[in-house]
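Yeah, one chain of the complex is gone here, protein chain that is, but the others are all in their spots.
Letters A, B, C and D mark the chains in the order given here, with residues in each chain numbered from 1 onward.
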Amino acid sequence: MLQDLINALSLGSIYLLFALGMSLVWGTIGILNFAHGAIFMFAAFASYVIVEQVRLPMLALIVIGALVGAALSVAVQVLAFQPILQRAKDLRSGEMQILIGGIGVAAIPLAVAEEETGSNPFGFSASSYATKTYALLGFRITNTQILVVAAALLIAVAVIAWLRMSRSGLALRSLGVDPETASLMGVNRRVLGLGSMAVAGALAGFAGVMLTYHLGAITPDSGDTLLIKAFAAVILGGVGSMAGVVVGSYVLALAETIVLTQTSGLWVDAVSFGVIFAVLLFKSEGLFGRKEVRRT
Amino acid sequence: MTAWYDSNIILIQSTFVGLLTALSLQVPIRFGVFSFAGVGCYGIGAYTTAIIVIRLGWPAPLAMGAGMLLAAVTGYLLALVLSRLGGLYLGMATIAFDLIVTVVVANGGELTGGPSGLFGAISDVGTVHVALTSLVVVVLLALSERGRFGRRVEAVREDPELAAAMGVEVRHYRQLAFVISALLGACAGGFNVLLRTTIAPTDIGFSLVTLALTMIIVGGSRSWAGAFIGAVIFTWLPSVLEFSGQWQKVIYGVIVALAAIWVPGGLLGVITDAYRSWQRSRRAGGSSDVGPGDGDRGTVSPRAEGTPA
Amino acid sequence: MFEIRDLHVSYGKVTAVRGMTLSAEPGKVTLVLGANGAGKTTTLRSAAGLHKPDSGSVVLDGETITGLPAHKIVKRGLVLVPEGRHVFAPLTVMENLRMGGYTTARGETGAILDRVFEMFPVLKERQDGAAGLLSGGEQQMLAFGRALMAKPKIMMLDEPSMGLAPTMVDTVLSSIRAMADSGIGVLMVEQNAEAGLEVADDVAVVARGEVVFSGTAKEARSNSSVLRAFLGEAALVSES
Amino acid sequence: GGGGTADDGAAANGGAGGLPSEITVMAIKDETGAVAFTGLSTLKGIDLAVEQINNEKFLGDTKLVVENRDPAGKAQTAASMVTAAIQDQKYAAILGPVASDQAAAASPIAERGKMPIVYTQSGSEGVVIGEYTFRATPPMTSYYPVISDYIKSKNIKSLGIVYNTSLPTLKEVAEKVLPSIGEQVGYEVTASVAVQMTTQDFSAPISQVLKTKPDAVALLLVGGQNPTGMRQLRQAGFDGPVLGNTAAGAGNLKPAGEDGAGMAWPTDFHPDQPGESSRKFVELYKAKYGEEPLNYAAEGYDSVWWLARAVKEAGGASRDAIKKGLDAVAAQGFDGAMGKITFEGRDMRLTGTVVEWNGTEEVLAGSAS
Partner (left out) sequence: MTGERMTGNRASSAPLLQVKDAAVHFGGVKAVDGLSIELTEGKIFGILGPNGSGKSTLLAAITRFVDLTAGEILLDGEEYHTLPAARVARRGVARTFQTVRLLPGLTVEENIRLGADRVGGRGGADGVREAIERTGLKGLERHRPGELSYGVQRRVEIARAIVARPRLLLLDEPTAGMNQSERQEVSALMRELQKEGLTQLIVEHDVQMMVDTCDHLFAMNFGKLIAQGDPAGVVREPAVREAYLGKRWSQHV
């Protein structure tokens, strides 16, 4: 039982690490980045390529992953999303273009990684960090698991605090509501947009490296698999609410774990998506989402 | 010509199936309903058709009809159940529905063939049938894009409250969108299974959603013609790109991204804009004395004119 | 000193502003009048950096700021209160005001905030509510208060009294006057000419994208064509 | 490989008047995309066989030519390639795609177009569906029981199963084959937990299975899932024997490092396996490519040999002749890269070998300990 909880917690933390960056830019500047999964994967892949050459500790790989993620994310913003937003007639049509643009861009790092690895799994077995397992009180937990959970929660709290308390966090939210008026308040749209995409990319890269350590190996298409789970977690929690992503990620992981432990696992996907379906039925803006502010 | 037709028959059929699938997502989007349930209904249509043809041996049209009926009922129920949802929340709920359909058929045992799916749905359905059906669908949809109904759909999408103030029963229009989407999806699924004789759970997953969505965004989301353009491009692109070997995916991705960036209204938007400005320049050059009063005599709106029929 | 010189702006092939020249001075309120579509909004938006003008220049304190991006212009002290309020609907009233003070030094925002709340008590009451749920007039107050938070040197207002009840028009206009008296320059587009004239020092009338009359408020009051167009026939009779 | 013995099978084909100077075959194997790895390896085996056949003048002066087409992971593309091949009289036969979905789309078309098509991999149902569809890879379910001896040698009395339910073959192994082996060799399946294609973290299913304290665990996962599964199985404290499937091979377990060691699975081919025909293949392969062949290469190799024997057997290169030839060869079986090959209908069968991952490479299970 306790072991199941630990497993759910670490699974949820992985969803959370991945979803945080995605939710950050989606909930504020309205960019639903479908290339997030590819960025996540490619950051881990780049770290893998490097660690195969030089034996590096975990921290170094995390830094590399975050930098690669940030760089890719900024590149996507500059090359695809910014031009789309500049051309889009209105926010809503821009949203769709961004979705598709993301899907298109994502194909590129995916193809490169698939080509290099022959679609095989890759991992950091060459890294100097070693996973240790602690067995206490009848349950087992690895040092990587502890790190993943701690990192996910810490980063989530940091992101929440940043958005709530800081000026730039507030500016980011206003940018998502009405970019033009935000610029009339003195917000540099370009810089802030790039900055938040860089943060999101760094989070993706960080998540990629941590997940690879945690699972031992990932494959080029791991990012896509997580993308839809993260999408679900964000919606479940309520778009725009960072606390919602936290809850959404853990609820999803918990639901999956419960189904798995109670049944033979055949219905895991159906039930976890059933949960989303059901939650949305009763709370149409997600668990923590605010109702759309609109009046006649 | 016939040699070309023969060797590309699969792609030609796929184009029509792709068109119907794309339309099943486009119609609700045009109604302002962000529903991807069309893909789940594609699954329902495909599986129902296959099961009936294989197990009961009914004629193909009857089997497809049954699939579409089942899908339409499902679509209507979804519309009732999800009536409070909007935007991406509705999108997610309908994606959840699609994935649930996938899991259900994957675990359906004997009936659905489990993960390996169903084989041997042999019939004499061919290119002519899917082409004619697409034609009828397109004509009906083209009609729905014009005049009174077209305007109302526009209002329901852009500003449902305003639409209500104009006396439009927004709820009914949304339900209609769900049902049409379900019918189109099931029709596409039914045709696909009859033309390919097989269906598996992996055929109806999330990737079908992204493919259909890519078709309508790159083609154009406001009119059937956009879906058609998209269906043609994304059915044929892979075979066109075959020469590029291992970099095919990269080129494909670049093309999709470039389309998203450079043609915000979809390719259809580019065509319509070009047509409109050509028309304007012709009008300006031809008769400069057309007063503004003349404008409202023509009942054909510039939008409708702009749509290549 | 703030000047818009010979500004030309167009939307595609449509020219909206042709040769607009306007100015504002610290301590003064300049009122801009003009029919719908005369190009008032376009002019202000171009000056604020939201739209690129075709030609002409915008000069603030002797420096040309034409074509600078909006956020840089704000930092120089030229602030626009846009037409149609544009409050950040899902953010709270307080967050909207904090956004207004985005470029203001942290130490100073508190005092300005108190002033804003004093001027518009309803904003204080509703500070934690979503701005989008405020009534139309309340939102106008918020937009105005938000601009004050930026500590402008020159403030451009696009129809500040739109949707305000007469009492509120008085409040807003007299606070505009008070702001000008405290040394801020105000360039104000206003359809409520009668009320606007009460607080204005100078008046410019624009039509079809250019200035057709400019003078002091007093001169405007005695100019019959201005009066007829903006105050109505009745005013003309009672005034003369 | 040696020459096939001509017997009355050839005479029955009506003996066409000699062979053309070239026989062209289309090979539809993924060179890009998710199963590119499999496709590329298969092509190496195919090329080797073609080279050998032509050099040995196995078909006399007739040359076998294989043209590669890349369906890039798309069933529809594969299907249209099959259609194109049927239209073009140049092609005498097709070496079909390696992915089941592509194969399932291709089969009805080939069947209708009366075009013989020989698949490798594509292990699902609905592929070998009629007179013109052949498969040169034995289904995993048919040779999986070869693992019985291994199970007995490890003295396994109870087994927990974690399996990917999205893959028909793995599902069948988990739900039917393993329980029935259990009945024969006497172990009990204590838990059986399904995971999805999308599952990345296996800690929950693994702890679920380990709760029942089994002697051994079967991890039946797709390629990329295997290293993670093994690693998490070891982290969860299980150090007993692990049964896997061929998808764990081909270096897929490498990222798991030491944790991967101890997984064993039956395979249709291993480069170290005994048997003269297999040894010869491995030798030739190493000489040509400087590496050890994978099972995919062996399958590709055998599929071409099957075809070449069929041509010889039938004495003609028309599609119909080839079809009859393939049937005739299947009726007799032959010795190929994968060993002693027999057929059930148009589907390949063989005994198989058990291999084990020792942390760095695949070794024959016997030699591992």
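Everything below uses one rule, namely that a residue touches a chain if its C-beta (ideal position, glycine included) is under 8 Å from a C-beta of that chain, and two chains touch if they have at least 3 such contacts.
Note that the structure is a prediction, hence the values are computed from the model and not measured.
Student: Taking the full complex into account, find the residue in C:25, C:83 or C:201 that is in contact with the omitted chain.
Tutor: C:83
Student: Of the residues C:29, C:47, C:79 or C:141, I need the one that contacts the missing chain.
Tutor: In the full complex, the listed residue that touches the missing chain is C:141.
Student: Which of these touches the unseen chain: B:111, B:140 or B:162?
Tutor: B:162
Student: On subunit B, what residues meet the omitted chain?
Tutor: Touch set of subunit B with respect to the missing chain: 148, 151-152, 154-155, 158-159, 161-171, 222, 291-293, 295-296, 299, 301-303.
Student: Can you list, in ascending order, the subunit C residues touching the missing chain?
Tutor: Looking at subunit C, the ones touching the missing chain are residues 11, 14, 33-38, 41, 83-84, 122, 133-138, 140-141, 159, 162-171, 191-195, 198, 228-232.
Basically, only the chains that are shown with their structure count from here on.
Student: Tell me the fewest steps from subunit B to subunit C, where a step is a jump to a chain it touches.
Tutor: The fewest touching-chain steps linking subunit B to subunit C number 2.
Student: Is the number of contacting C-beta pairs greater for A-B or for B-D?
Tutor: Spelling it out, more C-beta pairs touch across A-B than across the other pair.
Student: Which one chain sits nearest the middle, judging by mean Cα positions?
Tutor: Answer by centroid distance: A.
Student: Distance between subunit B and subunit D based on Cα centroids, please, to the nearest Å.
Tutor: 39
Student: From the C-alpha centre of subunit A to that of subunit C, how far is it in Å?
Tutor: 43
Student: What is the distance, in whole Å, between the centres of subunit A and subunit D, each centre taken as the mean of its C-alpha atoms?
Tutor: Taking the mean C-alpha position of each chain, the two centres sit 38 Å apart.
Student: Which subunit A residues touch at least two other chains?
Tutor: Touching at least two other chains: 111, 114-115, 228, 266, 269, 292.
Student: Subunit C: which residues touch two or more other chains?
Tutor: Within subunit C, no residue touches at least two other chains.
Student: Can you work out from the touch definition every pair of chains that touches here?
Tutor: A-B, A-C, A-D, B-D
Student: Flag every residue of subunit B that touches subunit D in the complex, lowest number first.
Tutor: 3, 6-11, 14, 106-107, 113-117, 119-120, 122, 196-198, 200-203, 235, 238-239, 242, 245-246, 248-249
Student: So in the complex, which bits of subunit D are touching subunit B?
Tutor: The contact residues of subunit D facing subunit B are 31-33, 36, 69-70, 72, 74-77, 79-80, 83-84, 87-88, 100-101, 104-105, 108-109, 124-126, 129, 165-168, 171.
Student: For a test of understanding, state which residues of subunit A touch subunit B in their complex under the given definition.
Tutor: 32, 79-80, 83-84, 87-89, 93-94, 96-101, 103-108, 110-112, 114-115, 228, 231-232, 235, 239, 266-267, 269-270, 273-274, 276-277, 280-281, 284-286, 289, 292, 296
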